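Excluded from the complex is one protein chain; the other protein chains are retained at their positions.
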Amino acid sequence: MIDKFVPNIQEAMAGIQDGATILLAGFKAGTPERLVKGLIEQGARNLTLVCNAGGGDDGPIAELLATEHVAKIVCSFVRPASVAARLYAQGKLELEIVPQGTLAERIRAAGAGVRGFYTPTAADTVLADGRETRVIDGKLCLLEYPIHGDVALIDAWQADRWGNLTHRESARNFNPIMAMAAKLAIVQTNHVVNLGDIPPEHVHTAGVFVQRVLHVPL
Amino acid sequence: MIDKFVPNIQEAMAGIQDGATILLAGFKAGTPERLVKGLIEQGARNLTLVCNAGGGDDGPIAELLATEHVAKIVCSFVRPASVAARLYAQGKLELEIVPQGTLAERIRAAGAGVRGFYTPTAADTVLADGRETRVIDGKLCLLEYPIHGDVALIDAWQADRWGNLTHRESARNFNPIMAMAAKLAIVQTNHVVNLGDIPPEHVHTAGVFVQRVLHVPL
Amino acid sequence: MADTEFKPLDRLGIARRIAQDIPEGWFVNLGIGIPTTVSDFVPAEREVIFHAENGVIGIGPAPAEADINPWLVNAGVQPITLRTGGAYVHHADSFAIARGGHLDLCVLGAFEVAENGDIANWARSPSEPVKQVGGAMDLAVGAKRLWVAMEHNTKGSGESRIRRTCSYPLTAKGVVLRVYTDLAVLDVTPDGFAVRDMIPGLTFEALQARTDAPLRRG
Partner (left out) sequence: MADTEFKPLDRLGIARRIAQDIPEGWFVNLGIGIPTTVSDFVPAEREVIFHAENGVIGIGPAPAEADINPWLVNAGVQPITLRTGGAYVHHADSFAIARGGHLDLCVLGAFEVAENGDIANWARSPSEPVKQVGGAMDLAVGAKRLWVAMEHNTKGSGESRIRRTCSYPLTAKGVVLRVYTDLAVLDVTPDGFAVRDMIPGLTFEALQARTDAPLRRG
C-alpha cells in the first residue's frame, strides 16, 4: 500500500543535504511554515533558496535567512527593509533576481522536462546583460533555463496517502509547480483525507509529484 | 454584462477566414463534433488543422478532411487506413508530424507566451533533420516553436457566461491548452450553468481563454 | 496662465480617471500603488475581470475586517475577495495569462516613461542592491495594452517623469501606450506623447513646462 505520510517533522525533513537547492512555495498564503521551521531544525547548510520574494523582517523566510544556512536566494524581489537585503549588503547572501513570471516558468520547465526556453520578459533590460538573446519573429527574447530543486517545501489544504493535493484559494500559487520541479517534494497539509475523497477532476497537485506528506493541523 | 454564449452554430463559426489555423481539441473523447460540422458548413478553405491525430476512415476529422478544405494537418500520427493517409498519398494534403508531447508543449507555449523551447524529444531522430539542435547539460535538444491558432474548437461539459469551463474525465486532453493558444476559442458545451456554479478552485479552463460558447445538449 | 488655476489629481483621482476608460469585458491586471485602487472605481455592474499574478482571476472588493480570509490575497499580499465567476490557477498558469497576451490591459506604476514607450519602474540604478522586479517585466511585455499611472513630476525637485529617454533602468522597451498622471492623460504615439486629456484649468503650455518630453496637442 502506497502511503506517503510521515509521522513527524524529523522524518519529513530527513536527508536534506548541505548545498541543496530548496524550492519554497507560497505567496504569503500557501507558505509551508512548519516545514521551514523543520528545515532550520534539520540544519542543512549552504542552501540555495528559490522562492517568490526575499521575505521581510520577520516571518518564515526571514527566520530561515537569519540562521545563515542559506548561501543564495533566487527570487523576484527583495524588500529594502528585510533580513535578505541586510545579509546581501553584508556580503553574506548571494542574490539572483528573476522576473516573477520567468521564475514560475523556469520552475514549471524543470517539472515538465523543458531544457530551456525563450521569453521576451527582461530581454531588453539590464537583467539580460551578458546573456544569450535571440530575435524570434521580430521580438528580442532571452534564453532561460529550468530551475530544478533537490527539495520542494509545499503547502496543501488536503492530502491523501498517494500524495494527491488540493490547495485553498490563492494559497495554490507556486505549490503545484514547485512540487513538479523537485526530486523530493515534502508537503505539509492541513487536512488528511481518504483516497478518493478528492474527486479525480479536482486534484490540484497529483501524487506523482509528491514524495512525503506531514499532517500539520490548523 | 459579459455573455459569451452565441445562439446558433452560424454565429459560433462566423468570421473564420480562408487560410486559418484551426486547433481542434479531442482525443476521441472531448472532440467538439458539432463545431467540426459547423466548420464544414461555414466553408473556409485552405485551412491548417492542428490536432492529435489524423483521424480514421470516418468520424469528424475524416469528414472535415474529405471536404478538401484542409491544406495541411499538424498532428502526432496518421493511421494507414484513413482519409488523411489517402489524401497525403494523392498529394492533396500537407503533413507535419510532431511528437505528441512536443505538440502539447508547443500549443501550451503559444498560450503562455513562450517563443521557443528546447526538448530532447525527437532530437536524435529523422524528425530533427535539418533543424536547429543544441546540447544542454550534455543532452541533445531540439528547438521547437509555439503553435498559435487563429481558431480553437473546444469541447466542454459545463460552461458559464464568462466562458469558464469544466471538462469531463479524459475529455479534458487538449481542450484547456488549445483554448489558450488561439485568438478565437469557440466552445461547444453540453451544459450551461450559472456564473458561480463552477467552484472557483475547480475551473478547468478559465473564461479569459474563451471567446464564444455554443450550447450543444447531449 | 497661473498655476493656481488648476488642482492636480490626488492618487485616487488618477485611479478614478483610469477606471473611466476601462470597458466592460476586459481582463485587467493592476500593479501595486495607484493602479491597485483602480478597481474601486469600476462599478460591479460593469463587468471588468481583475487578475492577480498569484493566480486569482476575478478579484472582488476588499473584505470587511471580519471577513478576511488568510488564504486569499492579491499580488500586494493584501486580503481580497473573489467575485462570482472568478477562478484560481497556479503561478505558471497565472503568468501564462499575463505573458501569453490574454490580458486586455495592465496598469503599472512607474518612476519614468519615455516618449518611445519605454518604462522604468523597478530600480533607480542598475547597481541598486535592492531589486524589486516582481512581475512587472512579465506584465509589461505580455499584456495587450500597458497603461501607466503616476505623478507627473517627482515630489522633491519636481522633475518630469515624462521623459525623452528614461534615466533609470528599464522594465521594458517601447511598451507603454498611455500614461495617466495627476495632470494629464498622454498617449504614446510614433511621434511622441500626444495630450489626450488635461485636468481642468491646466493649459497645454503649462503642462509642457512641467514635462521633459515634447508634447503634441492630442
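Should a chain be cited, it is by its letter among A, B and C, assigned in written order, with residues numbered from 1 in that chain.
Basically, a contact is a pair of C-beta atoms (placed from the backbone, for glycine too) under 8 Å apart; a residue touches a chain by one contact, two chains touch by 3 or more.
All values derive from a computational prediction rather than experimental measurement.
The chain not shown here is in contact, across the full complex, with A, B. Considering the whole complex, the residue from B:Thr48, B:Gln158, B:Asn175 or B:Thr189 that touches the absent chain is B:Asn175. Among A:Val70, A:Ala84, A:Ala112 or A:Ala171, the one in contact with the hidden chain is A:Ala112.
Although one chain is not displayed, chain B still touches it through residues 27-30, 52-53, 76-80, 85, 88-89, 95, 97-102, 104-105, 107-108, 119-127, 157, 168-177, 204. Where chain A meets the chain that is not shown, the touching residues are 1-2, 108, 110-114, 160-162, 164, 180, 195-196, 198, 200-201, 203, 206-209.
Following the convention adopted for this analysis, only the chains that are shown with their structure count from here on.
Chains A-C form the pair joined by the most contacting C-beta pairs. Our note on geometry: chain A versus chain B, Cα centroid distance of 32 Å, whole angstroms. With each centre defined as the average position of its C-alpha atoms, the distance from chain A to chain C rounds to 29 Å. Taking the mean of the C-alpha atoms as each chain's centre, chain B and chain C sit 35 Å apart.
Residue numbers of chain A whose C-beta contacts span two or more other chains: 105, 119-120, 168-169, 172, 204.
With touch defined as above, residues shared between interfaces to two or more other chains in chain C number as follows: 82, 88-89, 92, 95, 98-99, 142.
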